[in-house]
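Questions regarding the structure given below will be posed in turn.
Heads up, one of the protein chains got dropped from this complex, but the rest are sitting where they should.
So, chain A:
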Amino acid sequence: MALMRTLAAFVLLAIAFGAVAGGIELREFDDPVTEKRYHDLTASMRCPLCENQAINDSDAPISADMRDRVYQLLQDGQSDIEIINHMVQRFGEYILYNPRLESRTYLLWGLPIALVLLGAIVVVLMVRARRNASAKALNAEERQRIEALTNRKRSS
């Protein structure tokens, strides 16, 4: 009985795996480097239609077209940059998860750096101000006042 159950479980598992494998495109690559580049490229491009999926993760027809094109261009021996340019020319900067550094994106890339620098300046200024304040000696009048405040007796 237990054996039957185990067998059934295995059969079900095998069917499930078959179903999953059916949804995956089979592509042949000449070498593992090209295959890695294919995976990296398709993971770095956003599907124009579905907006929050990379083209390697999307079932939209346009994503399938784009994967086909990436594969085809890799087979043609194009470089990663050429392939990215090819896609951006057609679908726009929008498809890049990492926008390129150019005049339009200076603010995007520059703002975090600028904020960190600003924060560092503020911290330095505050530390300095505090150090100056503590280094300042008290004059006689101030000392007297502190004395009076800390040592006064409670009247009640």
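Heads up, the rule we're going with is that a contact is a pair of C-beta atoms (placed from the backbone, for glycine too) under 8 Å apart; a residue touches a chain by one contact, two chains touch by 3 or more; residues count from 1.
Throughout what follows, contacts and distances are computed from a predicted model.
Missing from the rendering is one chain, named in UniProt as "DsbE family thiol:disulfide interchange protein" (options: "Sarcosine oxidase subunit gamma", "DsbE family thiol:disulfide interchange protein", "TIGR02186 family protein" or "NADH-quinone oxidoreductase subunit NuoF").
Among A:49, A:127 or A:146, only A:49 touches the chain that is left out of the view. Taking the whole complex into account, chain A touches the unshown chain at residues 48-49, 51, 60-62, 65, 69, 88-94.
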